[in-house]
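Of the protein chains in this complex, one is absent; all others appear in place.
So that you can tell them apart, the chains are marked A and B in the order they are listed, and the count of residues begins at 1 in each.
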Amino acid sequence: MRRVVSGFVLVAVVVATGLATAQEFDWQRFQGDDVRFLMNRHPFTDFLEPLVPEFEELTGIDVTLEIFPEDQFRQRRLLEVSSGAATLDGYMVMPGQVGAQYLGADWIRHVDDFVEDPSLTSPELDLEDFFDGALSTFQSNDGLFGLPLQIESSLLFYREDLFEEAGLEGPPETLEELRQYAEALHSDQVAGFAMRGRGAAATSQIVNLLYSFGGQWQNDDGSSALASEESQQSLSYYADLLRNYGPPGPANLHWNEVMSLYAQGQAAMVFDANVFRSIVEDPEQATDVVRENTRYAPLPEGPGGSLPAVLVWGLSVNQASDSPEAAWYFIQWALSKENQRQALLSGVPAARESSWQDEEFQATAPESWIQASRESFNRGQPDWNPPVVPVAEVRDAYGQAIVAALQGQDIERALDRAAQEIDRIVSRTQ
Amino acid sequence: MKSDAARRARRLRQLGIYLLMAMVLVVMLFPFYWMVLTSLRSQVDNTSPVPVWLFEPTLENYRNVIRGNDFLEFTWNSLVIAALSTGIGLVFGLPAAYSIARFKQNGLALAILVARLTPYITYLVPWYLAFRALGLIDTYLALTMTHLIVGMPLIIWIMISFFEDVPVELEEAAYVDGASRLGTFFRVVLPLSAPGTVAAAILAFIFSWNQFLFSLVLSGPNTKPVPVAVFNFISYGQIDFGGLGAAAVLITLPVVLLTLMIQRWIVSGLTMGAVKG
Partner (left out) sequence: MRLPASPIKMLKRSSDFFDRNAQWLFPLPAVLAIVVLILGPVLANFAISLHGWFIGRPPTYIGLQNFSDAFTDRRFWNGVLNTFYFTMVAVPTQLLLGLAVAVLFNREFPGKGFVRTIILLPMVATPVAIALIWALMFNPSLGVLNYFLESVGLPRSLWVADASLAIPALVMVDVWQWTPMVALILLAALQGIPGEFYEAARIDGATGWQAFRFITLPTIRSAIIVALILRSIDALKTFDIIYVITSGGPGIASETLNVFAFKAGFEFFRAGYAAALLIFLMFLVLGIAILLNLLRTGRR
């Protein structure tokens, strides 16, 4: 019945748009459709969720956001896209993480045909406005397969008041300085420094150290480069830092543990994604002292320079979706200029240049955050994961070496093993 | 004199035994107590480094869980799956159990035992691939079928001993009166084993309600049952302790009530008949 009705509506709309020729973009064209998106429990999702009724009113499309904590979100998404579920219309995705796998298996719908069709893409979308580095991660050889929602890099969050107490000035500029600072700040009550350590989840953070020590994911021949001298140095630096100046049980830290430690004043410095500024500034989650005294700095310099990885999250249309156009409508709306601006105001590092130029944003956001974020984008390295298909398993193998290092085991051996493991894993899917 | 001391010693011993018993019960109940406590405390009280024992109870957590999470929908899914799989389990399982009891089909009994012993996860990969190919992921059909594997062997195994206890003479009397096998089964055998059937059904229902592994992989937005929904509570940003507690209480409550109803049969069910109720 509903299908018949929406069929009628469709016909009516096509006729109407034909007459009105691009006079005004017709948001109501897919009225009555429903779309379902799988979302990561992420500050962007927290920002977007309450706005969804606006979209539903604008378009008459019914939206369900299914939200899961990150690990479950990934698993869920994989299960659904691979099962070819037509009821799944779109999802949050990081091309740098699963792009190769999803494109290879044809689970993502390319949207070029939508973009070229003025009856499907609002003239206000303005693709040029997205940061090149962000948009390009959504471009494959076959075209565009989604839009970026944020461009994320990790920053050093630090407490200026504790720095002053310890007689430290300004943020640490080198990794060696970072170590000294952590040592000076560390006490029984307050950890000097905290960072993710929970196996696979830590890989997206430790990659910053890997690059800055001059390491790489892969050798020129495509084999894993994790056993290299630089990789060993970075892991041993990391383990030393967390084992000596970190909170108890570092191998258990995911970002939410790291951030709540910091928000509760139990760590003097943490290194994690800039997007978590929203947690630090939330009176319900962070203590007053933390909120008032937090400053931000880019990744300190290592022997190989300061080379932060840049993570781009975005929204894509599911290949099997039974209403891809409605899903594309949702994506356009969710990432419109105004919504990206609002997202950035709420602390999500939006992917549009215009959002960052916004005066209100520049007036309200902490200066050190804006500066540190922009600096990181400029130096950003795109591959924050090894560009391979079985990425979950590869992350897991590296994650095991990270946990081993945190437990004080032999780092060279752990990395050798991880590298061999990864080569085996990758060779299996070739 | 002597007997006085002996009596006192005995009383002390008695007291000691009661104390030990009380300790065992406290340990057993503490997690449940903590669950209820957590569900009634505000987030501030729940995240205090020193446990807050006295506090103003709030129903806010329950309100949040039920309203904010489609909890009723998940409960409905759980109910549908558990009821369907238990119903089919009875239809399939009762005649099988009867047949095993009457015709001494020990091979079949063994096969069912093996099905119960094999790790459930063994079936999951082929099921997943098959259901995926048939487009049955996230359907009640798929979940009911898989939950049948939890309930049916249980029903069969419990019912075998009940049917064995039905005197053969009664059945033979019915045959003499011209009743058929099927008629006898329905009119004579089943009524005599009604209490067992109820217990088996409730136990199968509980096990389906508690099932996590199958639902984790095979359910989706349309069929997500409560255990999977509750699982989604963990590692969710800042952990919502109170909400978690409330959800845990809500999911456990029906099971506890059902347990109270059939407690004497549960032991026999859980131990695959090793202990009779």
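Just a few scattered comments:
FYI, contacts are C-beta pairs under 8 Å (C-beta built on N, C-alpha and C of every residue); 3 or more make two chains touch, one makes a residue touch a chain.
The structure presented is a predicted model; accordingly, all values stated were derived computationally and were not measured.
Among B:L15, B:L29 or B:A194, the one in contact with the hidden chain is B:L29. The hidden chain makes contact, of the residues B:P51, B:G135, B:P167 or B:P191, with B:P51. Screening B:L15, B:A111, B:L141 or B:V198 against the full complex identifies B:A111 as the residue touching the chain left out.
What chain B contributes to its contact with the hidden chain is residues 17-18, 20-21, 24-25, 27-29, 31-32, 34-35, 38, 46-51, 91-93, 95-96, 98-100, 103, 105, 108, 111-112, 114-115, 117-130, 145-146, 148-149, 152, 156, 180-183, 185, 206, 209-210, 212-213, 217, 226-228, 230-231, 233-234, 239, 241, 244-245, 247-249, 251-252, 255-256, 259-260, 263, 266-267, 270-272, 274-276. Residues of chain A that touch the chain left out of view are 71, 74-75, 78-79, 82, 101, 104-105, 107, 198-199, 248-249, 251-252, 266, 389-390, 392-393, 396, 399-400, 403-404, 407, 417, 428-429.
We adopt the following convention: only the chains that are shown with their structure count from here on.
If each chain is reduced to the centroid of its CA atoms, chain A and chain B end up 41 Å from each other. Chain A contributes residues 36, 41, 64, 66, 68-72, 79-80, 82-85, 87, 254, 256, 260, 279, 285 to its touches with chain B in the complex.
Across the complex, chain A is touched by residues 131-132, 135, 137-138, 217, 220-222, 231-232, 234-239 of chain B.
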